[in-house]
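Here the structure comes first, spelled out in structure tokens, and everything after it is commentary.
Removed from the display is one protein chain of the complex; every other protein chain stays in position.
Chains: A and B, in written order; residue numbering restarts at 1 for each.
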Amino acid sequence: MLESPHSKPATLFKVVRREYRDSVSLMQLSSSLTKMAGVSQASAVMATENNLALLAEARFEISGSDAGAADLLIVVQGDAAALPAAIDTAVAHLTRQADVGSSAGRAAVLPRSIQSALADAPSANLVLVSTPGEYAGAEAMKALRQGLNVLLFSDNVPEEDEVRLKQFAKERGLIVMGPDCGTAIINGIPLCFANVVKRGAIGVIGASGTGLQQITVLVDNLGLGISQAIGTGGRDLHSNIGGITFSTALSDLTADVDTKVIVLISKPPAPEVAERILSEAARAGKPVVVNFLGADRANISRPGIYPAKTLEDAARTAVDLARGIAPRASYDLSLPMPSGLPKLALEQRYVRGLYSGGTFCYEAAMLLDERLADVYSNSPVRPDGAMKDVWHSHRHSLIDLGDDVFTRGRPHPMIDFRLRNERIVGEAEDPETAVILFDVVLGFGSHADPASELVPALRRAGEAAAQAGRSVIFVAFVCGTDRDPQGLARQTQALREAGVHLMQSNAQAVRLAASIVVGRAPARARPRDVRPVA
Amino acid sequence: MTYVLSHDEVHVSTLFEPGHAIINVGLSAFRDAIAQAGGSVVQVEWAPPAGGDRATGWDLARLTGHPAVERANAIAYANYLAAQPMLIDVDLARNHIPVLRDRVLLHAGPPISWEETCGPMQGAAIGAVLFEGWAASVAAARKLLDSGAIAFESTHDHATVGPMAGVVSPSMPVWVVENASAGNRAYCTFNEGLGKALRFGANSTEVIKRLQWMAAVLAPALKATLTKLGPLELKPMMAQALQMGDELHNRNAAASSLLLKKLVPAALRCKFDQTKMADAMTAIANNDHFFLNLSMAACKAMLDSAHNVPNSSMVTAMSRNGVRFGIRLSGTGARWFEAAAPIVHGLYFPTYGPEHAAPDMGDSSITETAGLGGFAMATAPAIVQFVGGTPDDAIANTREMTHITLGRNNAFTLPAMNFTGTPAGIDARKVLDTNILPIINTGIAHREAGVGQIGAGITRAPLECFAQAIVALASSVAQSEAPVPAESAA
Partner (left out) sequence: MHNGGVDYAERTVMAIVSATTVSASTLASRAAKHPCRVTACGIGFLVPLKLKNATVHSVFARACNIETQDGTLVTLLDYRLGNAPHGIACEVPDSFAFNSEIRPGTKVSVRDGELTLEQTALVVDLSRAVRWSGAPSQHAVDPTSRATRNSLAMIWRMLQDSSRSRGLFACWSLPNETASPLHAALLRRLAVCLPLLARGTVARDATTIVKALSAMIGLGIGLTPSGDDFIVGYLAALWSQSSRDATLPPLLGLLRAPLESMIAKTGAISRQLILDASAGQFSEPLVDLVRAIADGDDERVAITAARALRIGHSSGADALLGLLLGNDPRAFAASISNQPVSNQPVANQLESIALDA
């Protein structure tokens, strides 16, 4: 195995105390370790003074070991990512009683509990739980009790369980991501619903999955990468949970040398929690970009903290900071109206947003509400903006189709397009619809080819409007990268060919939609700060 | 860079260290995505633990990795491993089991009232009353038992075990096994052989006469032989029988032969009626199951030495009284956790079927509790077919049991599995967490008294017992933790 000439290979070692194995099996151990992918050198030697000196001379980094001559020292060198698995193999080689060889061909019993999985992979440090919510808390507790971090994808975990899990984790230096954590990227591995993005210097902590997806995708599209992306679950910054996971993640990213800029995203937290998180963030010693969707940025601003209005602003601010450029106060780009927009009929006055991502819908409601009156949503920014009947649009309607009302008994709209497709056609048939606004989310976990589902529906919607002598304008954005399994380029091409006006971000798509209808529909009387619904 | 393998201590977050494996519990699509992205991932074949009972699931979660339980299990398991069962004597039950000085009968399994008992057990009890001479006829014996004049107690409460009905009466001879490491003793009656037998509920004259012969001839003959031979260490003999194809529950042919080899030279040197001694040795030679009862007593002695370690989740008894299946944990003392005894799925002798079967019965599952029987199935290909399976199934069964046990007993090694030890020391937490139920090799009794064995097969201990046990243990562990820690406060 050749090493890269420029990067110093990583070293990992493990001291096995008073474990006497005969020389032949030690030799077999060394040679099987050396054959593992990503391992350039391996050695299993007694930790004598002379051997320690020899290892140091061969530039194995083994300082801090307290191994003595009676101990066996296993050292592996190579690709950092491959080493813990190599050590696992070695330890398994030494400790597991080799009954497998006697019955080759017979499948071993697969692990049925976290504990037995841990016996198979002792290096594991994270358990991803996606069981039904009523059982998820207990599984998470078992993981924590065995010293493992937890990502709780499951929703419907009672809040009191969340409190007890997070407090337990905190006492033991562990983290609980979630519950209802839809997205995380840990060490470049996308977990649950996540996009394939470059690794880099920007660490993200987010209460919402789609928010994390938007930030990580935009950072990637802007040419930089993500160090870690940590989902906290939507309730973490509620006052009774008190932001335990945010706080742990913040200190982990603060300590992480690969993270140069930190981004925090959430709906506005409980004020006392916000205050504590922000003061912790201010002490991070690295720039922290904060996007508390809809919160007053003046309350957030303090030295070292960069408030951002939208997810896109947060991504751009972080990218500028990571590049050493002074970030702008706002990235509200004045975009030219695209050419070739069809002429709308007089009564076509409203934007109809059909979202699969909840945070996108909320951000859209916030941005649209700034410019237009009569904005309604099932994810409203103001109490009087709540939709009375989510099944029927009224004026400007922004619908989060991931809401429980729609997902009961069927898969999430990122996977199952039937409901949204019906609704797209339905909105096109409504003579008041001017713009149909929607999101397309790529990445692991999402539908394998969203465009193939959407395009026929968009065509039917266009035909329905045409039959009534109208045209509807489709405005959308794709949250994804070229390395996502669905391929950004393929998806955008198919959607463009179907006549969709594609923007780079949710914020841009919402602004375009607003620009199309502004003047046709009543504008908000005067711009005002949006008071969020707590 | 250091590497922390032990998960029991607070440590600096390793979350951002590259290369650690991820355990995926739930949607397998997430496992695939992690693997596709180059991560190392282990999928848990998950099903709702504790049969889906949420509260019990939380009790289990609280006990998982609990330091007090881990410590207790280490002690209990070490005691079990250290046990050295020795056959020290053969004697009448009343001379060793204090409760049998009175008119008392012991029965297999968790305590049960006379009224509740099943047909075979009633038949056996009636037979024992006749054998003791407490009544002269079956009708009189039944009347006496119905009157409540004869106490009916669980064998396990008196360091005793018995196969099937497990009825022990004061004048029956018993094996006296002493655990040299802890000094505790365990008792078991003699094996009567196949066919009409008291343990299956038969109580005909022929059966009673056989019992009388065992008390009058076999027991004294064995006692004399043992006096000559001296204490007999049972573990090495059992270990050797495992190498010879016994699993020491449904197959005891090798162990019975080994025992006979031990006995005969000493028997020949005894000053004992030669004809009677010859009859005794012939009876042993003709009974391939003769060692079973000794194996059971040895297992009971080993497990009793692991019993009563506070907070331990190790199972120290599994037994059935023909109506209910019960288990005991080391950490919850004399309490039984019970569920309806299952009907055994297995192979029936010609003309019989499940409709004829009595529910699972007997203390012989003490062998599985001690890591033998179904747990050592891999070593006994000869009986695998008998209970309807292949040698591969047998190895798979044994391997499956490693997921619910505290360790492997290296005193009992299995040639078919590279001489690794049998999985032993059932951890109730693991049973509940994996939904893997302890496997038991067992005989099937006819549900009517006295018909006898009608088949053999495999059964599983009911999950419900383990669920109850965990709830009880969780509450006793919580009580033992004086100041309530944060996580159990909610």
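Everything below uses one rule, namely that a residue touches a chain if its C-beta (ideal position, glycine included) is under 8 Å from a C-beta of that chain, and two chains touch if they have at least 3 such contacts.
Just so we're clear, the structure is a prediction, and the values are computed from it rather than from any experiment.
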item	value
Listed residues A:Phe60, A:Phe292 or A:Phe444, member touching the removed chain	A:Phe60
Chain not shown: contacting residue from B:Thr379, B:Thr398 or B:Thr413	B:Thr413
Options A:Met27, A:Ala255, A:Val405 or A:Ala489, residue touching the unrepresented chain	A:Met27
Option from A:Thr48, A:Asn299 or A:Ser471 whose C-beta touches the chain left out	A:Thr48
Positions on subunit A contacted by the hidden chain, ascending	18, 20-24, 26-27, 30, 34, 40-41, 43-46, 48-51, 54-55, 57-60, 69-70
Subunit B, residues in touch with the chain not shown (by the definition above)	81-82, 84, 181, 232-233, 235-237, 239-240, 243, 258, 261-262, 410-411, 413, 419
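We adopt the following convention: only the chains that are shown with their structure count from here on.
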item	value
Subunit A-facing residues of subunit B, complex	1-3, 5-27, 29-30, 33-34, 36-40, 42-49, 52, 54, 57-58, 60-62, 64-66, 392, 395-396, 399-400, 402-403, 408, 414, 416-418, 420-421, 430, 433-436, 486-487, 489-490
In the complex with subunit B, residue positions of subunit A that touch it	10-14, 61, 64-65, 80-85, 87-88, 91, 97-99, 101-103, 106, 108-118, 120-132, 134-135, 137-139, 141-143, 145-149, 153-154, 160-161, 163-164, 167-168, 171-175, 186-192, 196, 228, 252, 256, 258, 444-445, 485
